[in-house]
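The complex is shown incomplete by one protein chain, all other protein chains being positioned as in the whole.
The chains carry the letters A and B, assigned in the order they are written, with residues numbered from 1 in each.
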Amino acid sequence: MIHSNTETVPGKRIVQFYGVVSGSTVRAKHIGRDLMAGLKNIIGGELKGYTELLQEARNDALERMTQQAESLGANAVVNVRFSTSSIAQGAAELFAYGTAVRVE
Amino acid sequence: MDSAIQSAIEIGFPLSLLVFAYVVGSTIERRHYRRIRVRERQWQRVPAVTFRSTPASWQVSESGLVTGSVVISVDYFKRFLAGLRQFIGGRVKSYESMLDRARREAVLRLKADAMERGYNAVVGVRLETSRMANGRRNGQGIAGLEVLAYGTGLLLRQPPA
Partner (left out) sequence: MSFDPALPDDSVNVSRTHPVREALVLVAGIAGIGAGLFVAIALAVDLLVPRVPPQLESWLFDGSWLSVADGSREGEAADPRSAVVDDLLMRLSAHWPDHPYAFRAVVLEEDEPNAMAFPGGVIVVTSGLLDRVESENELAFVLGHELGHYQHRDHLRGLGRGLAFGLVMTALGWGGGGTARLFTFAGLLAGRGFERDQEAAADAFGLGLVDAEYGHVAGAADFFRRLPDPNDGVTERIASYLATHPVSAERIQALSRTAEEQGWSALGPVIPLATE
């Protein structure tokens, strides 16, 4: 499955398009990460725990989006966009969406 | 003996509220999904895509901005589950269906808006999600989630499908 966040896949031609496909996950951090973040709020710096968590979640969302595209028979997703929204305190939603197409 | 009754009330009341919320909430959700699926099948032939460029073969006579939005709230049972998750961490599965419903509903309303205005395709679709905070609990809880879908509606000479 080819992913691209441009309108077309560079070097290929789109022969068919299907529609919007999306993948989303909602992840919550556990109390342990919260404590570390609290400490980091005092000294500053990268919140590695959160970075990893969100990265995992983003990959999960991409994975789901790919699954949807595959179910349509597409072989590429173009115009991929990401969106992160805070759902509740401590829980964030990672959303990836794009258009499923068939390229040659 | 009083403390036993007290404990029973302490557990019993939230528990029955949870059961009630679960039963009613999941019924409402199932019904909504049914309506969503019906409309999705109905409007299959109206394409909604995220890319902006239109193929040369399409002859566009009109275009305009179209939008669709919805605010969906989550039932008490799901909120309770999410609260538990915020302690242990991991995937908050109870909110997934809420978001899924909200997104698909928003896109359907987008298509409905486009068709109302006479368009037969939508390009450049973008989705925005924002949380409506519950004012009571210092903005911690959610009153609801808003999903906005917007794009450009096109009137094509030949319907695309």
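We take it that contacts are C-beta pairs under 8 Å (C-beta built on N, C-alpha and C of every residue); 3 or more make two chains touch, one makes a residue touch a chain.
Every value quoted in this text rests on a predicted model; they were computed, and no experiment measured them.
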item	value
Residue, one of A:Thr6, A:Thr51 or A:Gln67, that touches the chain absent here	A:Gln67
Chain not shown, touching residues in chain A	14-19, 21-24, 31, 34-35, 38, 64-65, 67-69, 71-73, 100-102
For chain B, residues in touch with the removed chain	1-3, 10-11, 14, 18, 22, 26, 37, 40-41, 44-45, 47, 55, 57, 77-78, 80-81, 83-88, 91, 93-94, 96-97, 99-100, 104, 137, 160-161
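Heads up, the rule we're going with is that only the chains that are shown with their structure count from here on.
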item	value
Centroid spacing, where centroids are CA-atom means, of chain A and chain B in whole angstrom	18
Contacting residues of chain A [partner chain B, same complex]	7-8, 17, 19-20, 22, 24-33, 78-79, 81, 83, 85-91, 93, 95, 97-99
Interface residues, chain B side, partner chain A - complex	47-53, 82, 85-93, 95-96, 99-100, 103, 107, 125-131, 140-142, 145
